[in-house]
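The full complex has more chains than appear here; those shown keep their coordinates.
Labels A, B and C are assigned to the chains in the order they are written; within every chain, residues are numbered from 1.
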Amino acid sequence: MTSCAFMPPAHPFDDDKLKEECGVYGVLGPKDAANFVALGLHALQHRGQEAGGIVSHDPKQGFNSVRRFGYVRDNFTRASLMETLPGPVAIGHVRYSTAGKKGAAIRDVQPFFGEFSLGGAAIAHNGNITNALELRHDLIERGSIFQSGSDTECIIHLMAKSMAKTIPDRMEDALRRVEGAFSIVAMTRTKLIGVRDPLGVRPLVLGEIGAGEGWALSSETCGLDIIGAKFVREIEPGEMVVISDEGVESRRPFRPRSPKFCIFEHVYFSRPDSILGGRSVYETRRQIGVELAREVPVEADIVCPVPDSGTPAAIGFAHESGIPYGMGIIRNQYMGRTFIEPTEQIRNMGVRLKLNVNRTLIEGKRVVLVDDSVVRGTTSRKIKEMILDAGAKEVHFRIASPPTAWPCFYGVDTPERSKLLAATMNEEEMRTFLGVDSLKFVSLDGLYRAVGEAARNAANPQYCDACFSGEYPVAPSDMIARGFQLKAAE
Amino acid sequence: MTSCAFMPPAHPFDDDKLKEECGVYGVLGPKDAANFVALGLHALQHRGQEAGGIVSHDPKQGFNSVRRFGYVRDNFTRASLMETLPGPVAIGHVRYSTAGKKGAAIRDVQPFFGEFSLGGAAIAHNGNITNALELRHDLIERGSIFQSGSDTECIIHLMAKSMAKTIPDRMEDALRRVEGAFSIVAMTRTKLIGVRDPLGVRPLVLGEIGAGEGWALSSETCGLDIIGAKFVREIEPGEMVVISDEGVESRRPFRPRSPKFCIFEHVYFSRPDSILGGRSVYETRRQIGVELAREVPVEADIVCPVPDSGTPAAIGFAHESGIPYGMGIIRNQYMGRTFIEPTEQIRNMGVRLKLNVNRTLIEGKRVVLVDDSVVRGTTSRKIKEMILDAGAKEVHFRIASPPTAWPCFYGVDTPERSKLLAATMNEEEMRTFLGVDSLKFVSLDGLYRAVGEAARNAANPQYCDACFSGEYPVAPSDMIARGFQLKAAE
Amino acid sequence: MTSCAFMPPAHPFDDDKLKEECGVYGVLGPKDAANFVALGLHALQHRGQEAGGIVSHDPKQGFNSVRRFGYVRDNFTRASLMETLPGPVAIGHVRYSTAGKKGAAIRDVQPFFGEFSLGGAAIAHNGNITNALELRHDLIERGSIFQSGSDTECIIHLMAKSMAKTIPDRMEDALRRVEGAFSIVAMTRTKLIGVRDPLGVRPLVLGEIGAGEGWALSSETCGLDIIGAKFVREIEPGEMVVISDEGVESRRPFRPRSPKFCIFEHVYFSRPDSILGGRSVYETRRQIGVELAREVPVEADIVCPVPDSGTPAAIGFAHESGIPYGMGIIRNQYMGRTFIEPTEQIRNMGVRLKLNVNRTLIEGKRVVLVDDSVVRGTTSRKIKEMILDAGAKEVHFRIASPPTAWPCFYGVDTPERSKLLAATMNEEEMRTFLGVDSLKFVSLDGLYRAVGEAARNAANPQYCDACFSGEYPVAPSDMIARGFQLKAAE
């Protein structure tokens, strides 16, 4: 989830601007469910690195919760901590966030918990509620007291106010009032619940532990692999599954819509060893490289990935073009992802701290650099300088996604539109800005081909590709209320 | 405040049994109000040592909050922390509590904050709501989500649900539904609010900072002295004051009742340098010692206080009796008050760690020991043994309060009735249990004389003396619902 | 011990100015000796509040050490920590210190440990080595590497360089080269060692645990009382005791000298429940008050102690004079001792935070204030103002020691001479400076009478009273080398 970054700081103690992509996970069955959840979250750490939380329920000890800033491996490995989370049902959450008063924002770390008259429930959310501002105002008007700045908290309050007789029913009630993107993992004392919004923007998969010994819900299949769970199927867009000792019940609480899975999950967010929509993420990315080599070829001596996200596409590009593949840029393993660093200044520092050039390989060569995307362009400029300093004769950028020209409002931290390079420059202007010999992006159609479509269906795209196209499948109401300009109808 | 210790653990993450006496403080006027609040809370630390919190509001930076376990002096002295609490209005709270998962209970540390449709408000509470269980059930039924196990949180939710148009009006609405004892300090963006329940069980005083430069509300006058504020008056039972830049507005939201100020504040809770009801606490305690010397005199060689709470009465007893005064028991300054230690075992250890005998002074003497009260009696036994081991010829206990035979439900941590020594033994049985040569308590009438009355008005006592008399001025509804037996009508 | 505050910062990483009075403790016998040491150090906490350490030895686990900033009760109570210090022999140390980079100075926290060719030894030191600078220079010249800025470390290096065949013999070797004041508790794998310098400036007592089950060494007898150990005797000036399973061996390594026990231990340092030289500290202080009432009487309405150190003398003064005793000043229990606060500014703040006046008792009265000593005079001025503000008619200071006019170089933190009020003013000037109606000190002879002498032996004082007289029983060599001016011979 992302909280409403465009809202006035929702809670007076919270000056965090919450903008994140998240990972969610849940397990029902094994008596130490939280241990499985911790491993699952570790596998999903790439989806959110700032904080993580786990809630579990044990018939004797009731609900327990641990929420912490930092990595899963640091917060949830110690035996003593795991003892605090007993019981056969547990859910967890990892999240991105940006700088700010960390101490003040632990209240924003999920899962959230609510005690209702019919028992407690915990909820973990990946996505973003686009009418959260409106919902929050309405709820406060009706006497709800918010504890966090998170949009997810709206769901808890809507459930508290529902008159329905079971928690899954209350969740249905609540989610029918919610607009936007959400993949949710929730739990009651005895049930594990998974939901995807009608468009299915964010991923969520179901796994089986052992031979029916338990069930797992995970943002990605790599979260099943780590615990040795068997991949069963994806939760479908608009589906709610209610899992208990008696098995998996499937519900359809929403009016059916044409699905719009986030295509950027294929491009960057998901782990290369995950399977999305039946397709290997690694293979898709490799195939984007193949498309690039076909669409925008170039004569060169070596193909180098911008590590690590450009690697599969670079392998594909090298293979298709016949140009040798090499590691021209070496990543310092002791850094995080550039994506999460908040300020322009640190972002610049980050590149210097994070990447080094493999001079011997580059010197005197015509170099193709393959990257997954260009957002602000600042990193790309630094890399280009590094490559030229090392004595490259030519530098050609090949980007494994179309130009990123529009912000995402469905659970991704993107800069405001004016800071997106592709929102203000055309391809040639970008090339000049970056100072490279050539700069080419894969086409939208090429990207659709790589994910297995013949081409993009212009009238009704098969995926959410709003970040490239500006065509938002759900109107971002709160943002529009705050002045965001949609793309003019053409 | 005390949360409802008799409730089922209200919040599933909270296994704290909250039982405390508290201190509240608020300041409006000086631009660094929170600094004044920190000093005030430091002066009130004897009213609650486990945790403390401060909320402030600044026109630019909005509401800020810091809540911590530990002493005020450790949490609120560092410049960096004070920078986080800017602005000209601030309130604070210190509280007792008992053992348990401390990490889980920071949510129970006050002040509490609520964001309403008409702006935010923070509240700090000293006392106990006797119908909190009933209120909480009703509020949850109506969709409120509780974050703590504290009874005080009911007030916030009642305010959130009120339809009144201002925060003071909402607070009136809320408090009219509340039963029990409360002295409250609250704040909005521009106002400082003080309230005492109609019986005025807990203290609350108003002070003036400089010549009209600001106002302070404090549980006791010692909280005004520390910041050099001038004592103006007590907030009256049943009064609400709403303080703003325009001055102090007085309201009377409740039906008038005959006041019942807690007589134990005179006996033990308040600091000896405070003024309660126009009377010096030190002088009252000294006078109880005089009454004791008159009511239950004894031939002896030396009068020793049980430090530190028995000291003023011992001085009074020595003066009235003509027996020399001496420090027969020396307190280790590096401990806290026995009162806060939760388990029997640590209580026993505590005495050994905390007190030592001044052997030379005691040896061969007939010793009068003056203490403020006897609760379980375990400490008194240890002290007696220590005195006899040091070679005293005789040991005579003189207690500066009547036998404590009933629990308090108005904001004081007392053991359940069966653990109160005086609930199960008469005076002679207690003397035998303690193993002393004599044991005598001041009479209820003697205590009333020491606080300036001619005697106790048996039909309608001038104070709340339920812990001695079992006559509860407010029916403890939640407790009765859970099986507590009131004193049989005689 | 105090490290050589007048030395160039001995170790480059250490900018601490170490100036402290310390407490030392040791136990041999019980299988959990460190638990006893922790309790003993807690009882000695008044001798040093900044840091504490314990070393223990267990036949299987060898030597273990824990050294921490903060109170004993906070650092050594948790079971887990005590598990780290197993074994039947242990020593400990508490120390004062002043502000500075605390992180850097853990190296200065005792006990110190050295691994010698004949086994390991740990040492804890109360006092100050007056030729430490010279010793350190010599040792460094000979290849020793110092780890701390502490004078005590010299002893360890002298022992390492000794050719003697046992650790006690090496300690004798080392201490014969050392000048100054020292009470030392040390340990080897199987032995507990206690030493006092030939003058016996600092205290050290021997206790027996159970019926020969173990032995304890403690700076004061209050450290024996807390663990229920029986006081056996004082270690004598110039004596070394070597305690093992076979009992207590007494040695006399030094040339005999006339003892000079620190008279200020009676005045202020020791706890009132300790016994020094066979005399109750409380009783001595009470007797100083009696001497004051005889030497410098005054007509007044009430006698008030400056709490807590002035209390016994005030009781004595009141008793002797017949003027009623009362608590005119109330101390906030949640502060430490004024003595340890480093800067003038915080010292001033300290008074305001720490003491409040009991207005009702003082108003319209002629007040005698009894304090133990006057050092800089700043606190006394604040107290006087507080008393006058409360409406006292007259203020008379009576000081339970002679004017403090000279710094101590034997293990006490004193300001440099120019900052001592009595070094630059006579009594009338001090009275004017303090702004009181009268200011009188007990005479040196009066003080000697209170400790049981007929009078001070002017030619050869029975105690070290250098802080009052300027007559230093051991020449402070390092200080003289750095320009300190001894009192001119008269």
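Here is the rule we use: contacts are C-beta pairs under 8 Å (C-beta built on N, C-alpha and C of every residue); 3 or more make two chains touch, one makes a residue touch a chain.
Just so it is clear, the model here is predicted, and its values are computed rather than measured.
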For the entire assembly in this structure file, with 3 copies shown, the number of copies is 4
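Operating definition for what follows: only the chains that are shown with their structure count from here on.
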Chain ID, smallest distance between chain and overall C-alpha centroids:
B
Distance from the mean Cα position of chain C to that of chain B, given in whole angstrom
37
Could you tell me the distance, in whole angstrom, between the mean C-alpha positions of chain A and chain C?
63
So, in whole Å, the Cα centroid of chain A is separated from that of chain B by 51
Multi-chain contacts only, two chains or more: what residues does chain C have there?
none
Complex interface listing, chain B residues touching chain C
39, 42-43, 45-46, 49, 71-73, 222, 225-226, 271-273, 275, 280, 282-283, 286, 308, 311-312, 315, 319, 324-327, 330, 332-335, 352-353, 356-361
The residues of chain B that touch chain A in their complex are 9-13, 62-65, 84, 113-117, 120, 137, 140-147, 156-157, 160-161
